[in-house]
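What follows is a single structure, written as structure tokens, with notes after it.
Each chain you see keeps its place in the complex, though not every chain is here.
Each chain gets a letter, A and B, in the order it is written, and its residues are counted from 1.
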Amino acid sequence: MFVQNLRAKNPLIHCITNYVTVNDVANAIIACGASPIMADDINEVAEITKISDALVINLGTLNERTVKSMKASLKQANLDDKITVLDPVGASVSKFRSSVAKELLKEFRFSVIKGNLSEIKFLNDLKSSSKGVDISDKDKDESLENIAFIARNLATKTGAIIVITGQTDIISDENTTYICKNGNSMMAEFSGSGCILAGLIAAFVCANKDMPLKAALMAVCCNGVAGDLAKQKNVLTKVGNMTFKQNLIDEIYKMSDDKIEDLAKFEEIE
Amino acid sequence: MFVQNLRAKNPLIHCITNYVTVNDVANAIIACGASPIMADDINEVAEITKISDALVINLGTLNERTVKSMKASLKQANLDDKITVLDPVGASVSKFRSSVAKELLKEFRFSVIKGNLSEIKFLNDLKSSSKGVDISDKDKDESLENIAFIARNLATKTGAIIVITGQTDIISDENTTYICKNGNSMMAEFSGSGCILAGLIAAFVCANKDMPLKAALMAVCCNGVAGDLAKQKNVLTKVGNMTFKQNLIDEIYKMSDDKIEDLAKFEEIE
């Protein structure tokens, strides 16, 4: 029903995102049933947010010019109560990125914040350090319990749904926490896995506004199940990372509520 | 003969285009037999237009900086009588984009203007509204007769060849109008189908300058036939949108005049 809703509504997703993975994000947004529009000029972003159903802010390759546009878009989105998704790519990697991430968090409301544990810890004022745009090795050993606690804590502080990606994904608001065990190691072997997920989350949540936490969970499951199906396509030979990426987006395109119901491995945790 | 000319001449196509689909545009331009050069800095664009055979201006992800560069390039291109193609992506989606589109149309001559019906209507001062960068649902029901009339009208006003993409594509100057029925619904299921076509049009027209209308038609046929062949590759299973995109550009790479002659479904209409 979540996928079906999304495809019936075909929401428009405004993305201010990095130029590294933007094409894959656009195609993944189409694949799941929504329509992407990428626009980052200060002269038009607020108008484009206004006609869109959701706004994705991705901090990869941010610059002074686009940060202003992000703020103008977020202002409009908050005014109109649109779905907003923050993807704080490499949030702690530089002072500039750190301060932008913190500023956005302070000045605007986000419906969902999605990051790896290093990024989410940073936003939560916990000591952490990314390895570039990837999770740090140290953070890889954090217990699921701790991660869930961090998610709930940031959810409480910000009012946002928190998605922490990792071997096990966490999807949480301040009261309820889900884990999802779909997906596999190949998803870290290409650039843009997280960016794609942020796009999917925006699409799923704005098409299923009455159940945002469940919708965010379904977006995570959709991505993970697609990753699992993509991997199964090449069981006999080692799959290359580019073919895997293509298969993943293809599988999002072919996704259905039934497939998610059959293959999703999620549960609510305490 | 159009494809053969293009491959023999290997023209250089200067593109000032959006960062979403730029890679696919570059590879499609190579695939058809031309060479792409993407450059958008005001300090070099005029020089690069000067050494190029054609200029493609694509309004997706435009910004203040690149609009200045578009104008400098167009000025040079018009001065040197180069082939110029305008792709007014989402022309009416914001005041900024609308005014840039209208300004470019007023200040510069275009050899070809290519858009979906919503975009072309807007440039023709007809009431319309895009859905983001896609055609609006309302415009989808316009009759072929009306669309042809709109194309001829804009061709008369601007002196440009007008290409209107849709289920049936229209290629028209002020006197002669062709329709092309190749292509299929998968071409709207990935990002950049229109951007790729604009690149092909520039390549075909500048390599076949004595027959620009026919060359634009052949570019549309090339794209449509490639789309049809790409779809046929995956008749037994549902094809994903990323695989379809890859197949499409691959088929452009393998295109020949013979294939177009065999498979193109075009005719002249009154």
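Definition applied: contacts are C-beta pairs under 8 Å (C-beta built on N, C-alpha and C of every residue); 3 or more make two chains touch, one makes a residue touch a chain.
The structure displayed is predicted, hence computed values, not measured ones.
Every protein chain here shares one sequence; 2 sit in place, and the complete assembly counts 3 copies in total.
Following the convention adopted for this analysis, only the chains that are shown with their structure count from here on.
These two copies of the sequence, chain A and chain B, are related by a rotation of 120 degrees on CA atoms, to the nearest 5. Here the spacing of chain A and chain B, counted between their Cα centres, is 33 Å. Of all residues in chain A, only 12, 19, 22-23, 26-27, 30-31, 35-44, 47-48, 51-52, 65, 245-247, 249-251, 253-254 touch chain B in the complex they form.
By the touch rule above, chain B contacts chain A in their complex via residues 18-21, 23-24, 60-64, 90, 93-97, 131-134, 189-192, 238-243, 245-246.
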